[in-house]
Every structure is written in structure tokens, then in C-alpha cells.
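See below for the structure under consideration.
All protein chains but one are shown at their positions in the complex.
Right after this comes chain A.
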């Protein structure tokens, strides 16, 4: 048995999207910028993809910019708003402590360049308070950027409320929606979103392609210089097979999103219920206001990487926010932001589901996790100290 439960990392390609990409590579090989018919055929395929994606998001096709993925889209949105703000003497940006590194590291660079960054804390539930955003907005605030759904703990942020506050205060609002698009309904127009980043491989599309949506009227600066592609804002010959594959994958997922949401969230809740029965285990993030497929637990007294490796032995592919899986010595900034102590944050496990998972797999995972946690606790001096009462349980 091999159970893939790491869909927040990446997803398996949708066969329809793959088919579209294959056809695109073999039949639509022209450059969309070329005037001959091969080029124009490619331009048409690209236009159709742009319109399809715009329609799903509730945007106009002129507001869709293709990028190399979510990271580039986040970078461009933030640098662009910063550059525009700076021209008006606005050098303050608001974000949250639980953002993806594509946002956090971009903000850190701007901080070195003289911007002031306010990172809002989240509650124990892993959710940003809209009122905190309102309080943090100043005369010189150039941008508010808050993720739609967290990549580790899956918490859904109150984007509509936050965006409404930003609109009222006339501050540009960007959301990194990489984990959310294709999984929960989003409408940029109705939700007052000025900029949004998405990545195709999180919804069964190809890697290396994403979108930055930029509302008409919001200025956009480019990160790189070159030709006139993407209205000059993102130069470089377009990756047409990936663009067409992304559009096909997105159309596929949204065509049955409500049913998928229901199915996947019921699988999620089976896992949450089962894993909660392990002693001294804790669900991270709000139990309901979270992505349909996200489960994130901490188990006291063990370390996440060894948990992952042993689960892999049992045929379960998962992820962890432990330091050892991140290549640094500190555990996940998201778990620390929830107020968890370092040693507990080291023992985290993320399982992220897709429609392809089954109930039987959930029961298998629960048993596998329970066995591995017991085994690791049995050899853990930390657990021994907890059991002997030399150390106090945190969870």
C-alpha cells in the first residue's frame, strides 16, 4: 500500500491537463508572439486559457499575468506594491507571522531596504484577526498581504473581511492563495482582492507555472526586463503547454469543487478524530476553518523527521514542520506563531489529502501513526522524562 498524503507539497497531474499539454507541445508549437498562423494558433490557445482562468477567479482576462509559479507571483505583487508605495512616500507593509517564505523573505529584503514591516500575530487557532489589520493600517501603509490558506496548518483566513477593510482604507490588498485556489471558492471581484497569487501544481496542474491576478487600476512593475509578453509586465516566451495545462486542471477541479470539498473534508475529519485519540497529541489550527484536505498534529516527546521516515516505510507519504526537515535548526515559524514551544513544534506531522484518498486509507494512516508514535516515544528520553513527571506535559 502506498498512500500519498502530501498534496500541499504538490499534487499528481490531472490526466486531462496532461493530455492538453501533450497536444499543446506536439500540435501548438508556435510562439504566441509570431504573426504566422502557427503562432496565431498558439496565441488563441493562450487567450482561451487566460479567459478560462479569469472566469474561474471572477476576473477579467486582462487582469491575469502568467508567472513561473506562486513564488514569483508573490515576489512581483509585493515588490510592485512596495515600489508604487515608495513613490508616494509610503513605506509600511502589513502581513502575518504565518506567511509562506515566498512572502516573508521578500518582506525581509524590503525591510533591509528601509521598509517597515508589521507582521500580525495569529491566535492559537492560526487565524489573523481582521480587527488587527484595521488597527495596523497607517497613513503610509503601501500594502497588506495575507495568505488565503496556510500551507502548514491549512487555516483559512478571513480574506473577505480583511480585503473590505483594505478597500475602505484605500490600501492595496494581496493574497497568496497558492493553497486555496481550486480547493475553496474564490471570487476576486466580490471579495475585493486587488492581487492574488496562485500556483498550478497545487491543484493537479503542472509545476513551473502560476498566475498573478492584478485588478485593473492597480499598477504593476516587472521583476525582469525583456520583450512585450504579458503586456510587458512579465517578459519571456510564454510556457504555453504549462499555461494550457494549468487552465485545464483548474477548470477540472472547479467543475466539481463542492463535491470534492465535502468528500475530502469528511476524510480529514476521520483523520482528525482518529489521531486525536493518541495521548498528548494536538491538532494545530482551527478544526473547521481549515482547508478541506489539511490535517496537522503535534505529538509530544517525538521528533517529526523520524516520524516521517518511518511512516514512509509503512507506505504513507506525509510532511513535517520539524527543524530537521527544513534544513535549519529551528522548527516551523507557523507552529511557533501558534505559541507552541520549540520541542513540541519539532514533533509535527502534516497530512494533506486529495479526492483520490479513501476512507480505508485514513484508517490505515491512523493505525500507522499510532504505531510509529508509540515506537518513537518508547525510545525517547524526552518522553521518559514526561512519563516520570520530571518534565511537564505541554499538550
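We take it that a contact is a pair of C-beta atoms (placed from the backbone, for glycine too) under 8 Å apart; a residue touches a chain by one contact, two chains touch by 3 or more; residues count from 1.
FYI, contacts and distances are computed from a predicted model.
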Complex member absent from the view - protein name from UniProt, among "ABC transporter ATP-binding protein", "Ribulose bisphosphate carboxylase large chain", "Fe-S cluster assembly scaffold protein NifU" or "Ion-translocating oxidoreductase complex subunit A": "Fe-S cluster assembly scaffold protein NifU"
Absent-chain contact - pick from A:85, A:182, A:285 or A:331: A:331
Touch with the omitted chain, as defined above, among A:164, A:317 or A:382: A:382
Contact residue for the chain not shown (choose from A:128, A:147, A:200 or A:302): A:302
Interface with the unshown chain - residue positions in chain A: 301-306, 309-310, 313, 322-325, 327-329, 331, 341-343, 346, 379-384
